[in-house]
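Just one protein chain is left out here, and the rest sit where they should.
Chain IDs A, B and C follow the sequence of writing; residue 1 opens each chain.
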């Protein structure tokens, strides 16, 4: 199992990325930046509790999952900027990073819709006899939305191998006075809860994933996050105290990251925007001949004509 | 409180109506007929457990509620036929009978959508300080649909004065293995259950309505219906046994109803279809000058032109 | 080769695709043991088992949403919606998710699935068993929309739709399901998406019609033929992407065009087809492009035949357009 130091290191990357991109968002350099809202430790720990062939369905705030799976800061910043190197071709808005190779699904901006996709993928894996497990992340308010109901219900019916993880804001009272975990019973799904500290998350997600893999069905896990005091700071203090690293080493680690971020952002902003024609790519699968549908081709041509002198 | 004899008499009306309209549906005289599926006793008892100023949100199968509130067989058959006397102007399909005067809401064909309307109306009544209560009927499968989730959740949050009544098919196993009443906890709503016999329904609905009226919030009541043996037959036998009526009296009562139905259906089929122009009525509220919007007026005129020789 | 109706033809296409590609799964409300409300999936459950012919809870958003996840995994789900009228609980999943899944992920993920649903009126089903929602999906970039008018086309188009790499809405005219029989090969075959068909050649007016209304267009054409008006009829078969070239070629010949559809007029597909023709063949138009459609009201129960653009309502527009 991953150790806390590994969790810490990934979470710090996510945090420093947040701090940097928040500046660029405020300055209007990028559209906006959905930050981790101090849940990065939970997301990283949940990610590391899985096997690499397991699938993650993040919300747009959960870039920490991608980072924990090895996405470089530069790759993520390219995405946030939406430049020519953006893995999403400048199509997806910030936070919609997705990677089939890393088994990170395309996050939905409509709160909770990705949860139903997650159930479907888990179910498909099970139908195909695979041992893959799915982790679906959400913020507790998403439990009010319609697709939470569909997703957990279908998971209960199909016994799909999935862990629904609610990042519950422990500082906000639920309305009505019902915890997310209490909703599991409505769907015949096992529920569980733990505090937002990474050791607990590693353990509870690990256990829920083990059950799912063993064919014991879905779990609705409620992670109760306290955002004050900053949980990342608390972990840092604990690791320092344990001697996992020294102040100096941590400082050096962070400075290295800041330099990496500096390089990543400078590079990302220096890159050109995607080509004009990229607007029409990935609408449909490319046809054998590479031709666009007639109506799309006409629109491409009209855009090109309006931007005749534009080198893009 | 209503007595069982009253329930019985209303339910028999509904049953005989069902039998008659089923024939006309099979023969293609009407589009189709959503019958009560042996739940008429439950629907009638629930209706009679309410005050007359309370509101009912039925499904298309719950015509027994309208009958119990005094709708004549002729009025209902006019609706099923969709003739010129249909209260819905030939617009609503069979089962969509609605009456503001009787406080019977417009049923949704999309399973469960009316439940959210019911919550909204109950909430509005409470916001306005009225003492009116809402009864929302549904079949248990509707709990899978998205609007069940919205409706009960909003009711839980607002403490709206509403009784959700699940007509649960006691002969079918739920999937997953969760009873509808168990879903109440997910929304912080009180749950209750009873068997499908009318005395129990009168009592449980009456009690839930009393709580709602007293500001104690919503109830999700699961009524477990057994359709075999026929519950209406069982009640008849019990009432006969108690001496509530004689075989002869029951026979006479039913013969009277059959004659009434005969008159109602003959009359309904003899009536003309709605006027051609009625197609365009009740699309929007009539304007002060009675004029239709320009585009609608053009369509009305084109229809009239195509049916120039048609007297309707 | 034997006489088959559309229900049988679609059932065969499903069976062939399932047999030749084990990624294909069928899912929906009562599609398994019951074989679907219209019996289109009959026998598939027995043949392929519950892992590939899946009965789901009553929740269309859940059906399409889980199908998206299944497609992302690599399956080829073919969800059924009992009536197109009930597609709206799944609208968000179709429009916000399925349609944009490939685009928004820059091609990391795709969403190959075919959503089957019966459309159209004529069975006295009233407001919620009669609608024709194709325009909603044509307006949503990223989808393809198919509507066959006969058993042969249905079988070949469904095979193509299932083999397609992108989400396809496959609308089946329920009034045609058992009303039309024709020779349909027993073996599998495909008809490419995006290719229309000239159903009847003519000189004076082009009519574009699909699904059940094609037969009304034909009836109207017969009627006006007696009055010397010769009508060419095009069935686009795939509504989107549209075989516009075929339509434009016809209009270049006739100089006149009428579109017929059941859906309401305002922002219906007729407006799009006709505006495309105005853009491409303006100088060929000898009369205003015209439409005969359902009215801009909900679908009524009693007066459905008056609401629908049946031959009786098509004829006057054909004559007017021809004589303009």
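Operating definition for what follows: a contact is a pair of C-beta atoms (placed from the backbone, for glycine too) under 8 Å apart; a residue touches a chain by one contact, two chains touch by 3 or more.
The structure presented is a predicted model; accordingly, all values stated were derived computationally and were not measured.
Considering the complete complex, identify which of C:139, C:178 or C:323 is in touch with the unshown chain.
Within the whole complex, the residue contacting the unshown chain is C:139.
With the missing chain put back, one of B:153, B:166, B:219 or B:265 would touch it. Which one?
Result: among the candidates, B:153 touches the missing chain.
Of B:10, B:83 or B:119, which one is in contact with the hidden chain?
Answer from the full complex: B:119 touches the omitted chain.
If the hidden chain were put back, which residues of chain A would touch it?
Residues 28, 30-32, 82-83, 86, 88, 90-94, 96, 109-111, 141-142, 144-146, 175, 273-274, 276, 278-280, 283, 295-296, 299, 302-303, 305-307 of chain A touch the chain absent from view.
List the chain B residues touching the unshown chain?
86-92, 96, 98-100, 105-106, 108-110, 113, 116-125, 127-128, 146-147, 149-151, 153-154, 157, 281-285, 293-296
At which residues does chain C meet the chain that is not included here?
85, 88-89, 91-92, 95-96, 99-100, 103-104, 127-128, 135-136, 138-142, 240, 263-264, 266-272, 274-275, 278-279, 282, 285, 287-291, 295-298
In the analysis below, only the chains that are shown with their structure count from here on.
How are the chains arranged in terms of who touches whom: line, ring, star, complete or other?
Complete.
Could you tell me which residues belong to chain C and also touch two or more other chains?
57, 59, 61-62
For chain A, which residues are shared contacts with two or more other chains?
146, 149-150, 153, 157
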